[in-house]
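Notes for the one structure printed next.
Here the complex is missing a single protein chain, while all its other protein chains stay put.
Chain nomenclature is as follows: A, B and C, assigned in order of appearance, with residue numbering initiated at 1 for each chain independently.
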């Protein structure tokens, strides 16, 4: 990876995912500390002023002020990479405009996720889908989306299982953390001593995005996995970490040890020097009662990959049904960290240069 | 129903389910206020001393002292009915001994649930299984079990659906409340900001007990429903009310309105005067985000049936998959109230007399 | 109390206090079921649509639609009494205008609480302050305020203690429930696994309002109690019920039993038939660990006074310091119920007639 650090910006830096972006980019080996973009409401405040995470804000950025940005202002500031935590709905148009100006965009927003020309990417799962970006017009920046926070952990856990089990169907039921709804997000009176069995649009997103990522890229198009995803989504009162109960209805009957081996040995990024990639990406636990949001959400090593591993446990194999629980940090693995890792992959693939002077 | 009230006792009255029994029996039309039995640890304390529920203890019983009981002492005290909240494991032998002395036992304990001669009973679902008790030796009391707290709500919700959909498989994932583990039960440090994806033995219980209750009684034996139950159980931080995400994989394709009608019109106890029976037993909600433990756990009318209804919502019918969420009060519908209703059914069936003098 | 029921309205009926008003007024002996007023945002929705309380909405009002109101529209609709749950800040002007039209206003808003001509009233504490309202212009409705939710329970607990102990200072530290901030109110991410040691303006309100209510009315003016109130306010993660740690630094040294007697025998409304008045208004508990929000928030009898009693416990008397914990339901005793009781007192005092035809 090139030594030169790329100037970058975080859009939507006052939000929950935006703050995780700021945390991850404050001292990243490939990016300069980010410009922090925000809406009018937070403009002029410092990152510390708007900070909502339990962890302290990164010391180098705490006193930096949030600024309003436009595609033009980003270009003028020499920004080469934008990490977008803009709200879905308004994100799409702005991201397109930014990419048109030659700035690469890695986005957590939903707007472009099902756009046939945009890679919906989880490097461990479908790194080859990045080729979709090869066809973009000359001079245009990359536009790469990370999936929904519940879909990310799921597809990583499924990636080694799909070829082994050739599923007839996949059943997923979620226990989603509060932070998945951002800040202020879920009112405390709505969730204290409660579970809310509804997360708007989430079940469809999990089903569609998972099928797309586990699909195959042929002839410049992604053909989604045909297996149906049957999904229930609910919100529980945990702060961070989406837990999922997963049942794979298999059409094949490998041994239990073959299944465990497939999960444990899965590490398609093993040879690559992506700083935020966890090794292994899946941690398989054998205790009776894991994974748990409280204890497992920060799984992942090396240090830069904290919160990037998917923890799988309670494996039960009663053919044709393979059951397990699966956990991933919704705001890291399923949010900011996902797009940071996507950007690292793009750099490793030589898809965007360290500085404007290297031209394109 | 006979006017004479039967003398009854609650065993395990110091526990969470035992306290719900006390609450429900304090002013029951068919039973005298119960004798409160407890272990040595709580002997001599008042019900108020050991009270753990959020609601105040019933005024008539609050100052009553807990006593140690034996099968012999119960017989001598003229007890005709025992409601057992004894811990599974020790319950079975004691309950058998009590029944041998001619006292009828309605139990929440697991020990006898799969005993082929004991009715595992939910009146709305398999009232006919009570016939199993007809074969008991002369002079022996009834021994009737209510199912596991997660199974109860489930089989009520499934009862109208099984004939309509002829399921190929049923998938269930639970969000179980703290009180399901009794008191002291789950340590606060284990569950604050957490979900624990494990409830000992629960998944097997749900699968086996549900199949048995939805099975058919022929030739004095219950043949369980053959449909596989694929179950995940997890504990969340709510106080009361088990939420379940249910997917029925159907082999038939009725219309959505036929499914809704089946749920709404289901009321097999409609003609019977069972005081704790909710009418309707299933409340179908159409809001986007129900049922919720906080809001729906006390569903059920009339007043005596509070907490006895099952609330179903978020019906999604994408054939062959019918998805819904389902909620029932684990300690009422899935515990104390379940056995009280079983006893009411037994009285209505003429299976045990109001007083010893009526003989048998 | 007159048999005729007064037509009334709840303003701000879509909010948390407004919904408690609706609950309490749905079947009140002195008031007709209320007209439900709301802002433009909720106009046209049913009460059930906007309902946020854990308890089900009152059956008679659930399907009633919220309407926008003006002082003129209220007058035309023949409304005689308004219960105001309007947000402080906008409430004051509107309430004044309504009262000018001859409609009596009982308000939970803060705007008029320190207005020298408006009774800031807790019937058990300063019923005589209602005389302030005698001087209002002919034809004008009453305007009576209930205090801040933390001040209400406090002054009730202090009322029998102040004459006995002649305090040099009163120290109060609160553990305030989520519902004190209304809905949506406190974001779940702000309070899950947290305490927030700040409630805007609350400490000043508690100090000033308490001193005023415990003060003396002489010459048409209230002279506040001179004793300093030293107050800390914090928000904790409970749903309902404000707990307060109270220390009275006494200048007198009565016996402990005299103190207990004063608390237990306190019942200044004993002779009066106010439907929502709890008897006794203070419940003194002697367990080691009470009062608790979960168990004690609904204290109060008779049934209509549920949530209206103040529960005092953990009395520790180490002269000159009397320490105790004190709990009251913030949204009932400290909100909607407070104003309903104020209205009942005003009726009992003959301060407003049952109907317009009875003149004024």
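By our rule, a residue touches a chain if its C-beta (ideal position, glycine included) is under 8 Å from a C-beta of that chain, and two chains touch if they have at least 3 such contacts.
All of these numbers come straight from a predicted model, not from anything done at the bench.
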Contact partner of the left-out chain, one of B:190, B:217 or B:315: B:190
Contact with the hidden chain, among A:294, A:322 or A:345, goes to A:294
Filtering C:12, C:182, C:300 or C:313 for touch with the omitted chain leaves C:313
From B:52, B:96 or B:301, residue that would touch the chain that is not displayed: B:52
Missing-chain contacts on chain C, rising order, are 169, 171, 173, 175, 192-198, 200, 203, 228, 230, 232, 234, 236-239, 243, 245, 247, 249, 288-295, 313-314, 316, 321, 323, 325
Suppose we count only contacts with the excluded chain; which residues of chain B make the list? 16, 52, 178-179, 183-193, 237-239
Chain A positions in touch with the non-displayed chain are 54, 56, 192-193, 294-295, 298
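Here, only the chains that are shown with their structure count from here on.
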Based only on mean CA positions, could you tell me how far chain A sits from chain B in angstrom? 43
Residues of chain C that touch two or more other chains: which are they? 192-193
